[in-house]
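As you look at this complex, bear in mind that one protein chain is not there, while each of the others sits in place.
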Amino acid sequence: MIFVFLLVLLMLIAAIAASIFKDLISAVIAAALVSLIAAILFYLLQAPDVAMAEAAIGAALVTVVFIIAIRRTKRFEE
Amino acid sequence: MSFLNHYIYYIGAFGLIFIGLYIVLVKHNLIKVIIGLSIMETGVNLFLISIGYIKGGTAPIFSTPEIEAARMVDPVPQALVLTAIVIGVAVLALALSLAIRLYQHYGTLNLRKIKEQRW
Amino acid sequence: MSLELLLIIAFGGAFLTYLLGKLSSGVRNFFAVFISCALAAIVAYLYGKPSEETFYLGFLGLPLLLRLNMLSWFFAIAIAVVGALSIIFSLSYMKGREKTDFYYLMMLLVNAGMLGIVLSGDLVSFYIFWEIMSWSAFLLISYNRGPALAAGMKYIIMSIVGSVAMLIGMLSLYANYGTLSISEVAPFVASASSGYILFILIVFSIAFGIKNAVLPFHTWLPDAHSEAPSPFSAVLSGILVRMGMYGFLLFFFVIVGSKLFLGLGRDNFHYILAWIGAINIVIPTFIAMLQNDSKRLLAWHGVGQGGYMVLGVALGTSLGVTGGTFHIVNHPSYIALLFLVVGAVEYRTKGIRDLNSLGGLIKRMPITFIGALVGACGLIGLPLTNGFVSKWLIYKSLILQGHPFLAFAALIGTWGTILSLYKFLHNMFLGQLPEKYRNVEKAPFNMQFPIIILSLIIILFGILPGIPLKVINSITTSFGLESLNINIWGIASETGALNTINIFAAILAVGLIVWLIFRAGPKAAPIAQDDNYAAGAYVPKEKYHYTVDFYNPLYRMISPYLRDFIDEFYMKLARGTQKLCGGIRHVYTGDVGHYVMYIVLFLASLIFVQIKWGIW
Amino acid sequence: MVNPVLLIAVPLGLAFAIPLFGFISQKLEKYIPPVAMLFNLIVSLSLIPKVLEQPIVVSIGGFPPPFCINLVAGPVGVLFSAIIALVGFLVSIYALDYIKEGATEKYHMLYLLLLTGATGVVLTGDIFNLFVFFEILCISSYALVAYLGNRAGIESAVKYLIQGAIGSSLVLIGVALLYGLFGTLNMADIARNIDSVSPISVFVPLVLLITGLGIEGAIFPLNAWLPDAHSSAPSSISAILSGIAIEVGIYAVARVIFTVFGASSIFLFLVLLGLLTLLVGEMSAFSQKNIKRLLAYSSIGQIGLIVFALGIATSYGVVGGLFQIISHSLSKALLFLAVGYMIYRTGSMDISTLDGMGKRMPFTSLAFTIGAFSLVGLPPFVGFPSKFLIVRAALAKEEVLFTVLIALVLLGTVIEGAYFFRVIQTLYFKGKRVSPNKREEAPIAALIPIGILMILIIVIGVYPRLVTDILNSAASELLNRIGYIKGVLG
Partner (left out) sequence: MRRIISILLLGIIALGITLSLAKIPFGTPKTKVGRYYIDKGVEETGATNIVTSVVVNYRAFDTLGEVTVLFIAAIGLGAVLTTGRRKKPERKIEPASLVLYTGCRFLFPLILLFGAYIFVHGHLTPGGGFQGGAIVASAFVLTYLGCRERRISERGSKLAESLGGLIFVIVGLVGLAVGGYFLMNFLPKGIPNFLFSAGIIPILYIVIGVKVGSELAGIIDNLIEESE
């Protein structure tokens, strides 16, 4: 149980970090971490299908898309 | 502590939703706002899945014959979340492509500066 | 001849005219005249054939009715005649101008709409035709571009306000009684509480008052009248505006009923209305006196004359209502005539309406002058014109009812009318002929024709008022008022005797004597215009001083008090609204953060309300 | 019997097939949307007589209703799908000639998918399915708003997307809460059980759904995306967004409030919200210089009127609101279509550049005039009967409050009249009396839909019986929850 507690805490911290980072790449990585932890939580909640989808789509593909977009725009928040 | 025990997933889910909303409300940068939307999306998905969870349940897959049907978690929220994830990705991809075009036009992604369409 | 067919001819003819205009303008002109004259003929033929029919069932389960009775026939004939004459007048007036197809379409539509109003037997069709008339009139008022646009806007905004009021009143009746047929609604209204009747009457009075340009709602009229094309000004001032009077008559006497109407608000409602009418006579007439634009001057008289009608109708006695109603039909004859005169002058002088730069046209346009003279006499109410008869009836009833102040107000109005119309006549036709108008030709025949017809009508009804009075008497008796003893020369009742033959004879005799005196006296010799010297020096022609600044001393004296405060108030209101609207749209700041904030705010406030007060 | 699912499946299949047709011939692509919408129109119209007797409930996949997604082709659904198909058909004909630049193939696909999404929203009987179709509708409109790729279009699309995404998240949370509370997603099933849970718990999902759907439905504080999006999209898309998309949003809000929740205590709130929306929309439009923005604000005003009427929640009121939806769809589509080519000819959206259009494009100007008259509610156009019904409904309440409110509503109409008449004056009477410009009328592919819309506006305005039957039964469907539940679940 404490494990879940820590995971959730970490997830929320990652989410807050995503909002704080000025470097958008870091923010995106933090968001990816959120997704990843969410995937683990999905797994813990007995939803393997969703966990797979979240990991493959939410954590991986979305991050790639974000990074491409950031490369084509601006890396740092003003 | 038992409260946390019961509601930790809800707390996590709504934590994500509100952090996401907060980012959208407060941040200036479009990419940041899109990140906020995606975090919000994840939060909603987590909430849906945790609604369907049953204490001590198993995944709704009859992979072996001896699995008890009565202990399976609800499959419907999982199906919904699958749909929601894909929809989320679709919105995100479109948003980012718009962000790229916006940057080409305005040279900035600061939403407080992009105010040509108003009044 | 069913009424339905009449309206089909009216509306179909309008659109057909438009289409024919695409072929050739000659065919179109002929057709337009033909349609409008045919309408007049049909309406005349329908005299004394009351009927009621359902013409349409498709509108939201409400049967739409048409009905013809004396009242509606009386208005219909006025509409048809004025419409036909103004169309004939338009033939030359509109020659060579742009969008003529459109112009004729709209003229005929306005006409058809007005016919529809007076023929409709239920309030929905009344409203529908009312609106058709309103928007087609808007398009015609805006026709002249330039300042006409502002005039059109003023007109249509007030007009929409009026129709909004009417819509509320009408649907309130419908919601309460489940019917809108005039004959069915009347008994219900008769048994309603007086508060509700007052509400209905006030709401409808706003609608009709705006159209009839009753005082607080008159501001659209001077602008609209002066900016519209002159033939349409004739229609507008002559008859379109008087649709409001039709509405008053309909509501006061047909739907509410005379007894109930007079007793409303502890007998005060009609009295207040009468005072509004009286104020409406005095102020606009004096404002008219100060105008230098010929059409504007007439327009203000249009407002003023409306006051007589309201005054007469609001008195609610047989004589008063008869006078008011007669005034309604007299008004189009002379005001349309005067507008047509202005139109003719405008046509020949290439659009000059400024009274200060005209003059002396009597020699160049004699028939037009005669028309103007007759029209002016009618408007003033001199004997032997129909205006005299109707005003006399109103005065008489005022005195009989014991309202000396109202009578005095009406009298003051007549003085103002005399002064201002003298200015009108003089500045246009008398005095020196400006050099540049030396070669002005007389008006073409199809302009003179309506002028002559209208002049004849004025004199005819002035000498033989019994013809229209008979019709009016049958209307007023149908209102439940007591019948007057009408003969061809006037009224023979004890209370309101009128005999035009005596007056005719007296005037003839006096006229003969005056003529003899003038004959006997020394004659004035005509002298060439430039044959004059000022202090021994020859005055160059371009420095001639014509009739500028009539009533200038008076103007200086009273003009500060005669500002149109109401109009200024409305303009202020409009500017305020504009500012407010400009402010409101700043909620759309362009900052998407704000927009998201609105969403969250909406959500949060709903939840807050629920938690705090538990609305659900 | 025609299965109503074809209304969704056929256009969807055709939309997927557009690239395949493109392999055959590039020219073929643009004729697919009109064909699909014509099909939908015919099917919807043929369904009307049956639907008037009883709603058609079909399940997808052949399982009994609460356990699968079902379509409810009641009077409301068929009415809306007919409107969507009609306007969609006409606008797609318009687009044949209007859309020449850019990735036209993609335009036509997105266009068809948008309409399919709208049809899905109005037909579905499942709340999550409603969400999915809503997303189809929204996402394709984001893309189409950005279609021109210019500064304004991209900026508006971004703003629209952010607000829309927030909205869909809120809807999803609401759906999740409903699922958590009732364990079902079928709207009828939820409606049946709604009273078994305490109001405060149900209120939150209700509010979330109203807010989320209300964003697309352009209710006042939620509609900030609308003026931007409607004014920056290509005119054909503005016509669809204004004539269909927001109406569908309102439909969704109404369905949630009326059928799912039966929330009769918030009707008054709805009325006030409608009034506020109306006044803000009309007042914002009043001093607007950009013609498309003016029309967009006017759409807000009209939506306010619709919400107002629905909030009255008597059968008169709902009939009036639905009638107003028809009237607004037709009129606003007509206005946007007419304005589209005017802007195309002048190259500017400034109202003052439209002077002399009456000469240059007489037919289009006439169309604009008729559309504007209809919106203002002048007879004999379609706006009049709808306004008539709404005012009647408000006055039939016989409460002083409603009399005051309807007076305020009509005040909004006065403002609307003021700015529309100003534009009409500009079209016909503004400017110098120049020698006749040469005619530059819109191409025939644009004139046909404009003409048909004009005819419809006049015909329905003169003969409202055409639609009152379906409107009456649609209103009773919306007001009669029990009937709906029985119809779906047996």
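Letters A, B, C and D mark the chains as written, and numbering starts fresh at 1 in each.
In the analysis below, contacts are C-beta pairs under 8 Å (C-beta built on N, C-alpha and C of every residue); 3 or more make two chains touch, one makes a residue touch a chain.
Predicted, not measured: the structure shown is a model, and the values here were computed from it.
A.B. asks: Out of all the chains shown, which come into contact with the hidden one?
C.D. replies: Within the full complex, the chain left out of view touches A, B, C, D.
A.B. asks: Considering the whole complex, which of D:M37, D:A95, D:V122 or D:A143 touches the chain not shown?
C.D. replies: Within the whole complex, the residue contacting the unshown chain is D:A143.
A.B. asks: Among D:V207, D:A263, D:A372 or D:V467, which residue is in contact with the omitted chain in the full complex?
C.D. replies: Spelled out, the listed residue whose C-beta touches the missing chain is D:V207.
A.B. asks: What is the set of chain D residues that contact the non-displayed chain in the whole complex?
C.D. replies: Residue positions of chain D that touch the missing chain: 3, 5-6, 9, 12-13, 15-20, 23, 58-63, 66-69, 101-103, 106-107, 109-110, 113, 116-117, 120, 128-129, 132-133, 135-136, 139-140, 142-144, 146-150, 154, 157, 173, 177, 179-181, 183-186, 197-198, 200-205, 207.
A.B. asks: Could you please point out the chain A residues that touch the chain left off the display?
C.D. replies: Residues 47-53, 56-57, 60-61, 64-65, 68-69, 71-72 of chain A touch the chain absent from view.
A.B. asks: Residue-wise, where is chain B in contact with the chain that is not depicted?
C.D. replies: Touching the missing chain: residues 6-7, 9-10, 14, 18, 21-22, 25-26, 50-55, 59-63, 69, 72, 74-80, 82-83, 85-87, 89-91, 93-94, 96-98, 100-101.
Simple rule for what comes next: only the chains that are shown with their structure count from here on.
A.B. asks: Using the touch rule from the top, work out which pair, B-C or A-B, shares more C-beta pairs.
C.D. replies: A-B
A.B. asks: Hey, how far is the Cα centre of chain B from the one of chain C, in Å?
C.D. replies: 68
A.B. asks: So the centre of each chain is just the mean of its C-alpha atoms; given that, what is the distance between chain A and chain B in Å?
C.D. replies: The answer is 10 Å.
A.B. asks: Between chain C and chain D, what distance separates the C-alpha centroids? Give it in angstrom.
C.D. replies: The answer is 43 Å.
A.B. asks: At least two partner chains per residue is the criterion; list those residues in chain B.
C.D. replies: Answer for chain B, listing residues that touch two or more other chains: 20-21, 24, 26, 28, 33, 77, 99, 114, 116-119.
A.B. asks: Touching at least two other chains at once: which residues of chain A meet that condition?
C.D. replies: Residue numbers touching two or more other chains: none in chain A.
A.B. asks: Which residues, counting only chain B, touch chain D once they are in their complex?
C.D. replies: 17, 20-21, 24, 30, 33, 37, 40-41, 44, 47-48, 51, 76-77, 80, 83-84, 87, 90-91, 94-95, 98-99, 101-102, 105-106, 114, 116-119
A.B. asks: Name, in rising order, each residue of chain A that touches chain B in their complex.
C.D. replies: Going through chain A, the ones touching chain B are 1, 4-5, 8, 11-12, 15-16, 18-19, 24, 27-28, 31, 34-35, 38, 41-42, 45-50, 53-54, 57-58, 61-62, 65-66, 68-70, 72-74, 77-78.
A.B. asks: Given the complex with chain C, which residues does chain B contribute to the contact?
C.D. replies: Touch residues, chain B against chain C: 21, 24-26, 28, 33, 111-112, 114-119.
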